[in-house]
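Only one protein chain is missing from this complex, and each of the others stays in its spot.
For clarity, chains are labelled A and B in written order, and residue numbers in each chain start from 1.
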Amino acid sequence: MTITLNHYLLLGAILFVCGAVCMATKRNAIGVLMGVELVLNAATVNFVAFAHYNPSFEIEGQIFAMFVIVMAAAEAAIALAIVLNFYNNHATVDIDTAEELKG
Amino acid sequence: MDFTLTTYYPIFIYLVIVIGFGIAAIATAHLVSPKKVTPVKQMTYESGMDPIGDARQKFDVKFYLIAILFLVFDLELLFLYPWTTTYQQGSIIPAGLRDIVFWEVQVFLLTVIIAYLYAWRRGVFRWR
Partner (left out) sequence: MSPDLQNALTDFIPQVVPEIVLGVSACVLFLGATFRVSRHVWGVFALVALTLASFALIATIRSLPLFTEPPTTFDKSKWPLYAAPVLFTPLALFFKVVGLVTGFLLVLLSWDEGGEDHAGEYHGCLLLLVAGIGLVGAANDLLTLFLALELISLPTYLLLYLPRADERAQEAAMKYFLLSVFSSGLLLFGFSYLYGLTGTTNIPALLDMFASGQERLAPNPEASTQQPWVGVTLLALVMIVAGLGFRITSVPFHFYAPDVYQGTTTPAAALLAFVPKIVGFAALLRILGYVPGLSAFERPLGTAMGEQVPMLLWIMAAVTMTLGNILALLQDNIRRLIAYSSVAHAGYMLIGLAVVRYLANAPGESVGGVEALLFYLVAYGAMTLGFFAVLHYLDSPDRPLESVDDLAGLGKSHPSCGLLLTLFLLSLIGMPLTAGFVGKFLIFFDAMGLSSQNAEQARLYRILALIAALNAAVGGWYYLRMIGVMYLREAIDPLPRPRPAPVVATIAVCATLTLGLGLFPQSLLQLIRDALPRPNAQLVARAADEGQAVARE
């Protein structure tokens, strides 16, 4: 079986759905963050696959992927900093305990 | 591309040197160093953690700070990699753009240095 563009697109879609479901169901802040990373990586997979499989496409896809990877790292760094402080205050990373704000 | 073993000779030589250096270092240390056995030294080395006890022990917060910084600086390298690999090859970066790409990379490195200085000044590297 040859791997075609469609397989990669399917992989991207599955990753995206996994990420979204992970975000919706996880109670752990780090878990939610992992879901977010999956969503971002799904887009990255799509970009690289499109750029690779179409001979007429230039390398914009790969460049986009690179920026997304670095962006995701920057976001993860901020998230970890926030979670770290959250932990110091709440002594847990369970975001369901964050319920001061409801209405 | 044709597979020829000769292409990989430098890597083999490199591997031999690396492994040889490792063995040499351990052997020299074993022969030369004074031997004084203490319980702490007998412990399995686990990056500064206590190897015995619950695996779910708490890490010191200081580790996280370093990890966060590592995460960011590590991935900044990603921008340098394509530039370094294409810089020597004239066909990839057009001649008119080579200078501007060079200076863009310098500016990028400058911002990384500024971030590093900021972290330094804020005392992230101080092991309190």
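By definition in this document, contacts are C-beta pairs under 8 Å (C-beta built on N, C-alpha and C of every residue); 3 or more make two chains touch, one makes a residue touch a chain.
Just so you know, these numbers come straight off a predicted model, no measurement behind them.
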Displayed chains contacting the withheld chain: A, B
Since one chain isn't shown, list which residues of chain B touch it in the complete complex. 94, 96-97, 100, 111, 114, 117-118, 121-122
Tell me which stretches of chain A touch the chain missing from the display. 4-6, 9, 12, 16, 19-20, 23, 29, 32-33, 35-36, 39-40, 42-44, 46-47, 49-51, 53-58, 60-61, 63-64, 67-68, 71, 74-75, 78-79, 82-83, 85-86, 89-90, 95, 98, 100-103
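The rule we apply is simple: only the chains that are shown with their structure count from here on.
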Calculate how many whole Å lie between the centre of chain A and the centre of chain B, each centre taken as the average of the chain's C-alpha atoms. 25
What part of chain A is in contact with chain B in the complex they form? 66, 69-70, 73-74, 76-77, 80-81, 84, 88
For chain B, which residues are in contact with chain A within the complex? 61, 64, 67-69, 71-72, 74-76, 78-79, 82
